[in-house]
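Heads up, one of the protein chains got dropped from this complex, but the rest are sitting where they should.
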Amino acid sequence: MAEVVVRNLVKTYAASAHRATDDVSLEVADGEFVVLVGPSGCGKTTLLRMVAGLETPDSGTVHIGGRDVTGLPARQRRVSMVFQSYAIFPHMRVRQNIGFGLAMRKVDRQELERRVQRAAELLQLEDYLDRFPAQLSGGQRQRVAVARAIVVDADVLLMDEPLSNLDALLRLQFRTELKKLVRQLGTTTLYVTHDQAEAMSLGDRVAVMRDGRIAQIGTPLAVYDRPDEQFVGGFLGAPPMNFFPAQVRLRGADPQLVVGEDTWPAPAHLKAYADRSVLVGVRAENIQVTADPPAAGPGAQPGWSAAVVEVVEPTGAAVLLTVRLDTHQLKVQAPPGFPARPDDTVWLRSAPEMLRFFDPETSLALVTT
Amino acid sequence: MRRPWARAAAVQAACVAITLFMAVPMYLIALAALSSRESLNRFPLPLLPTDLSTETMSAFLRSTGVVPAFLNSLQVGLGTLVLSLLVGVPAGWALARYAFRGKEPYQLFLLLTRALPIVVLSVPLAKVFLTSGLYDTTYAVTLLHTALALPTTVLITAAVFVGVPRDQEEAAMIFGATPVQAFLRVVVPQALPGVAAAAMFAFVLSWNEVLGATILTLNQRTLPAQVLSTLSDSPLAYRFAGGLALVLPALLFIALMRRYLLNMWGATLR
Partner (left out) sequence: MTELADQPVLRERPDRPAPRRPARRVPTPVLLIAPSLIFMTALFVWPTVVAVGQAFTGDDGPTAAYVRRMVDDPSFWPAVRYTALLIVVLIPIQFAFALTMALLLRERPRFAGVYFYLWVVPLAISDLAAGLVWLSIFTDRGYLNSVLDHLGVAGYSWLQFDHPVTMFLAVMVAELWRATSLVLVIVVAGLQGIPKDYDEAAAVFGATYWQRLRHVLLPQLRPSLQVAVILRTILALQTFAVAQALTGRNLPLLVGETYRWYNALLNPNVAAALALVVLGVSLLAAAGYLRLLREHPEARG
């Protein structure tokens, strides 16, 4: 058990001009599960490999459990790892594969047997201990890789896209199992994935990476709900957050948003941005939608905007609508059975506290307090 | 496709015809080499093994120079095998695991050397070896054969090492192995069959090579060189027996190496 502290890591590969990780700092508390997530090429795997000791940083430090391991080879870091390709040894039986780390550390035979057995039980591999990897299914190989990683009782468990080679159903099932397992073990875990759903569901905290930097780190809900930049909102969530530009205008003392020809009520703190454009971000599930025209004329509820339905996608638990509002395409989540067909008109609105605002120039979230 | 069985039958018939073309000559040389001298003088020759005898083979083995030549062949073959692995395996490892400037030219150089005809090497090498005292030794032939086998050894072993993912070495190091341990416990066991195939390839190349061995030796002949240089003044029976002696290792080699044939001659050539 140990915490991981990464300070100012910089890494540039010889062949490329830009930095794979650009001055990254990160702290993972003892027993915490942190997920690094981001599109391919964002530096998440490089960061993980520098913690593992498989890459040497150009500058910066890695501490594990208070020990500076920056210059140590992987074998002396007391870390353990699950590889994307599993990297289990094809010429060894499952038993030897799982026990490899213990054998390397000269654990005595009985102890080794006992621990291999226990790990095999945890991952339901007891019946396969004497098989070769070639005789296992993909899911079983995955389990062997995980068993090999947990059997050594490492300080830190590193996982590099461990689920990406499984098919969708198995991935979902094993994700749950993995979460339970890691929780039981309580090992500090750093987990890399490009799958935002995986990141959200597994991590105590999620670090969204982009271009060699950590764009935002926080609990899954915080990062999902209050993205620091447009990129984070657009990366997390399925569907991603909707973005559209709007003008802030004051009506009396209250700020309002002008979207096309409609006006939406805006939260009070937007007053400071009067007469400027902002980028509005809103999640599909935070948009209210109705098929009945709201009563018109004086006394009508304000803030409903008409939009034209383009695509209707029932997902079972909901109906996902793609609508055109003014010139912007939005994804809207409607309740199941919502009566809409392409080219219908529907009405939308959103509670002011559900709207997020970004600077159209920098794409960063507007300071709202 | 309307009649799949007709198509299958046609394919089967063609396969059998080709197989006969490939196998019948091997049967006939074995038949000839295992016939008595007397039955070889008969005409027409019997086509079935009715009169088997070891007379022809044993006469061949007893002829002057054949047994020493056989031993020389063995010595040169094993020498070629060891030397080409010693020099070639590290280069194969470098090609498989590192990107370095000069890699492309080096590979091109390897391919180019395969385009050099053996004669071009043998004639001047004879002169070079004459002045350095290596002429007419098995070492001279070993050096030549190693040079011929080396490009292939490098390319095969590179392909073999590429087949062991770097991930696996890294996994071994994560789980406590030193780089040397990772190499010995993870890479070597997986690469061994492929490297053995490369070794066999070098041996067979040496076993079969005749021109260079003939030019570089006078007395220390290898088996093919011995057969070739006595060809014009030896009886047919001797030639048939020599033919069988040269063919037999091929059958064995291909049987052992079946799994690696495509890798060796097919894939690595690109």
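So that you can tell them apart, the chains are marked A and B in the order they are listed, and the count of residues begins at 1 in each.
Everything that follows uses one rule, which is that a contact is a pair of C-beta atoms (placed from the backbone, for glycine too) under 8 Å apart; a residue touches a chain by one contact, two chains touch by 3 or more.
Note that the structure is predicted; figures quoted are calculated from it, not measured.
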Subject >> Contact partner of the left-out chain, one of B:52, B:67 or B:116 >> reply: B:116
Subject >> Omitted-chain contact residue, chosen from B:76, B:156 or B:210 >> reply: B:210
Original post:
What is the set of subunit B residues that contact the non-displayed chain in the whole complex?
Top reply: 7-8, 11-12, 14-15, 18-19, 21-23, 25-26, 28-29, 32, 41, 43-45, 47, 86-88, 90-91, 93-103, 106, 109-110, 112-128, 143-144, 146-147, 150-151, 154, 166, 204, 207-211, 214-215, 224, 227-229, 231-232, 236, 239-240, 242-243, 246-247, 249-251, 253-255, 258, 261-263, 265-267, 269-270
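Everything that follows uses one rule, which is that only the chains that are shown with their structure count from here on.
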Original post:
What is the distance in Å between the mean C-alpha positions of subunit A and subunit B?
Top reply: 56
Original post:
Quick one: in the complex, what on subunit B touches subunit A?
Top reply: 99, 165, 167-168, 170-178, 181, 186, 189-190
Original post:
Tell me, which parts of subunit A touch subunit B in their complex?
Top reply: 15, 52-54, 73-75, 79-81, 83-85, 87-91, 100-101, 104-105, 148, 152
